[in-house]
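The structure under discussion appears below in the form of structure tokens.
Removed: one protein chain of the complex. Kept in place: all other protein chains.
== chain A ==
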Amino acid sequence: MLGLNRKDLTLMMIVAAMTLLAPIILNPFPSDSAMAQFNAGYPDLMQRFVIFGIFAIGFNILFGLTGYLSFGHAAFLGVGSYSAVWMFKLLSMNVIPAIVLAVIISGLFALVIGYISLRRSGIYFSILTLAFAQMSFNLAYSVLTPITNGETGLQLALDDPRVLDGGSSGGSLPVTQLFGLEMRATTQLEIGAWSFDFNVGYYLCAAIMLAVFYLAIRIFRSPFGIMLRAVKSNQQRMNYTGLNSRPYTLAAFVISGMYAGLAGGLMASMDPLAGAERMQWTASGEVVLMTILGGAGTLIGPVLGAGFIKYFENIFSKINDNVLHSWFAVMPDGIEDFLVTIVHPFVGKGWHLTLGLMFMAVVIFLPGGLVEGGQRIGRFVTGRRNKKAGGAEAEAARKQPAE
């Protein structure tokens, strides 16, 4: 079905189910319990999960398949955001033209940067992409102020033309919508002590993420995907086999740039502003971390990595000393203070420390990222079950290499 084999179809179905049920899955704790801290099912965080998922899926097509490590992909994210906001200012608050323009402009931008950067490989390629992104960031901040509105960032204004919407809508700023359906519209569902938010913007982002995830699977399983893996494996052999590796890498670069632009366009569609900081090198580094943490070159890894990092950034960072004291309140005072002191550096503003340690642990012990961790657990479980059933045959079948 869908042109996928059974394994990929199962993965696609699982991801689809998880994404569609995310408002429920991410809110497992009753809303007034102490654990409600860890609920992540509120609209803007869920939107960020899937948007960064898209960003990382695209990055993985370049880095995971070809091995070319771009350190400047945030530039495409930023270009996508600026393009989208301009569409909201000039044309219409409908998100469709904004998203389409974001993808096209970032694709063109990626074509230029990729064409130049791909003349080099390895560290030199990474440095070139980093240089381009920093250049874009600085330009957006200064020289290009008429387009980017510099430090303040590009925002909507009451007197924007918005040709299709028929100009200004009176006293308040209009909101982004899809044929009248407002992105911020949220339906709250209360079941007992639980409460779940179903948000239009989230579901739009989720549907788009599922579509581009499906596209990524198709690319991975296509002859083109094999060629990209060949680039990573042995470019010399590729060239002596009659294949020109340059257009393959450029195509991968442009595709991943368009994914980034799509993510940027969606970001602006959820919240119509765009700032230069979206293009900064830290943002480029973040998508590298997401991809490696989840598992570069795997299908689901980048999505997991993106979810993981965004969860930490938004949940761990909110745990302050008051919260810690309330957790450890049952302990005797001395021990309570002691525990709070121990945990303090790892939460709240210290969430970077926890994330950094986890990243190191993953890179050292699980070079294949979280996906490898999952596979090891899976193998451990099936290995035990087989032993119990005395299934030597099943064991042999598993050892038979997959085609």
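As a working rule, a residue touches a chain if its C-beta (ideal position, glycine included) is under 8 Å from a C-beta of that chain, and two chains touch if they have at least 3 such contacts; residues count from 1.
What we mean here is this: contacts and distances are computed from a predicted model.
Visitor: Which of "ABC transporter ATP-binding protein", "Acyl-CoA dehydrogenase", "DNA modification/repair radical SAM protein" or "Hydrogenase-1 operon protein HyaF" is the UniProt protein name of the chain not shown?
Guide: So, among "ABC transporter ATP-binding protein", "Acyl-CoA dehydrogenase", "DNA modification/repair radical SAM protein" or "Hydrogenase-1 operon protein HyaF", the name matching the hidden chain's UniProt entry is "ABC transporter ATP-binding protein".
Visitor: Have a look at A:Phe125, A:Tyr248 or A:Trp351 and name the one touching the chain we're not showing.
Guide: A:Tyr248
Visitor: Which of A:Leu11, A:Ile219 or A:Ile315 sits in contact with the chain that's absent?
Guide: A:Ile219
Visitor: To test your reading of the contact rule: which positions on chain A touch the chain that is missing from view?
Guide: 3-5, 215, 218-219, 221-227, 229-230, 232-234, 236-244, 247-248, 251, 255, 400-403
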